[in-house]
Every structure is written in structure tokens, then in C-alpha cells.
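Presenting subunit A:
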Amino acid sequence: MPRRSLLFCVLCIVGLTSCEPAPPARLLVFAASSLSESMTSLGKTFEQQHAPVKVDVQFAGSQQLLAQVEQGARPDLFAAADLSFVSRLGKLGLVKESHVFAQNQLVLVVAKTSTLELHAIEDLPLARRIVVGAKEVPVGRYTAQLLEAADRQLGHDFLKRVQSQIVSYELNVKQVLGKVLLGEADAGFVYLSDAHGHEDQLRVIEPNAALRVVAQYPLLLMQPSAQPKLARSFMEFVLSPPGQQHFAAAGLTPPAVAAPTQQP
Partner candidate 1 sequence: MTYTFDFAFVAQVGNLALDVDIQAQGQMLLLIGPNGSGKSSLLRTLLGLVPITSGHINVQGRCLADAATGLGLVTEQRRLGYVPQSYGLFPHLTVEQQLNFAVQCRSAERSVQRASVRNALEQWDLISLSRRYPRELSGGQRQRVALARALIGEPLALLLDEPLAAQDVQSKEQVREALHDHLLHITLPVIMVTHDPKDAKQWPEWVAVMDNGQLRSPRPVADVLADSSARSARSWGFLQEFVAQTR
Partner candidate 2 sequence: MKALHPAQSPTLYGMSLVLVLVLVLPMIALITQGLGGDALRALSSPATLQALWLSLSTSALALLVVVVFGTPLSYLLSRSKARWVENLQTLVQLPVVLPPAVAGVALLSTFGQKGLLGPLLHAMELRIVFSTAAIVLTSVFVAGPLYVQGALNAFSSIDEELLLVARSMGAKSLRIFWQIALPLCRPALISASLLCAARALGEFGATLMFAGNLPGRTQTMPLLIYTAMESDFARARTLSLLLLLLSALLLALSFSLSRKWRVQP
């Protein structure tokens, strides 16, 4: 191809590409998987209000998301399933601010079709197959917390008897839910928001006040960020009443009145 026409082509291409409008601003949000429904719908609403901004939400276990950040990922915001992540990410110097934006109560779920007389935490040893989260994931740690408290309150080797009936330590709260729904497990510990929407198949048992364990969800504003202003407006939206609607719709409860960060 003669040199002059080649040069002409190259100039055209350069010209054309430089005439394109700048790509839309993007926000990257890491969120715990128990927030999948609520954060997705909130993200879409935010996109509509701030068009043509795009919000990418990555869902995974909080621990997995932390591992990604440790290996170099830099989201603009991080919505974790427990407060320990505030200090763990803070230690890396990546947290600008954090606020608790929702709470989620740990509940016991039993399949409605089950014939077992499970109506309260005390009845748990009756179950022959119990599924809980592994201690490596937040829901597993909360469950352990609850069971230990129950052991102190109820005595009679409660914890031992329950542990002998545990058949699996799942790595994801959705897996716990799934096993109970499939009928493979008699009972499992999940968040209230997970049971939300499955009331026709599940019986939800809320622990009494003394045993109640509530997960606090912190939203962390991360630094450095490519879109600090945009990230801040996202955070403000999450904490605002219209934003909170999304979490309520998914079965989460609003944060306790004394808002900001608590160290675990």
C-alpha cells in the first residue's frame, strides 16, 4: 500500500477516535453477597438519578472481596457484612470514612415441610442435620457467637449437642439457605434478609433478646478513588431515606440510632 494513503488512513482513525465523547464515569462498589438484591436495585436507581454514570457492583463473600483488595483491587466503596472489615481495611490505609448503613438479624430457619418440633433455639438439638456458615465467613462467626451465648444461657452441653448435629460449614450464606430449601438440612442459620421472600417455604425463628445477634453492615468510603465526589454522593444516597428503602425491601433493618462506626 503506498505510503501516502497509509498515512491518510492513520490520520483519519486518530481524528475519529479523538472526536468521541469521554466515557461515562464509573463507580466500582464491592458488596457482601447478602446485599445482592438491595445493592443492585439501589445501584440502578442511583444510575438513573445521575445518568450517564455507571455503577458496577461486585458481589462475593466479604472475605473474598477483602482478599481481592489485598491483592490490589481498588473499589470506590466497600459494603461489608461485619464491622471487623473496618479495621482490617483501615490497617491498609484504604478507608477514608465508614458508616453503618443497615443491620441484619441472624435467624434460625426451618423448612415448613419438616416434621421436627423446632420452635425456639432451645429445640435446636432435635434437628439431625444443621447447616451453618464456616467461621471464616461473617455469618459463620455470628452463628458461633449466638450458639456460645445460648450455651451459657441454656447449659446442658447445648453447644456440644448442637455441634454433633452440624453436617456442613458452608462458605456462603446463600448455600446455607439453599440446603434448607432443598430439604437436605433440617435447620440453618441465615440472615433475616435471606429468609425474606421464602416465607412460604420456611419457618423463621427469631432468637429472644438475650441471644439476639445483629450483623452491622458498614459502608466504607475508600481511598484512593478515581471518583471521590461521586463516591461520596453514593454513600450519602445509601444513608438517605430513599436509599434505605432498598434495604428495607430486602428485609434488612435500619442502623441503630447512634450511627457511625463501632469497633468490634
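Basically, a residue touches a chain if its C-beta (ideal position, glycine included) is under 8 Å from a C-beta of that chain, and two chains touch if they have at least 3 such contacts; residues count from 1.
Candidate selection criterion: all candidates are chains of the complex that A comes from, given by their letters.
The structure presented is a predicted model; accordingly, all values stated were derived computationally and were not measured.
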{"item": "Result, touching chain for subunit A in the complex among 1 or 2", "value": "2"}
{"item": "Of all residues in subunit A, those that touch candidate 2 in their complex", "value": "61, 63-64, 67, 70, 129, 131, 134, 136-137, 166-171, 175, 179, 182-185"}
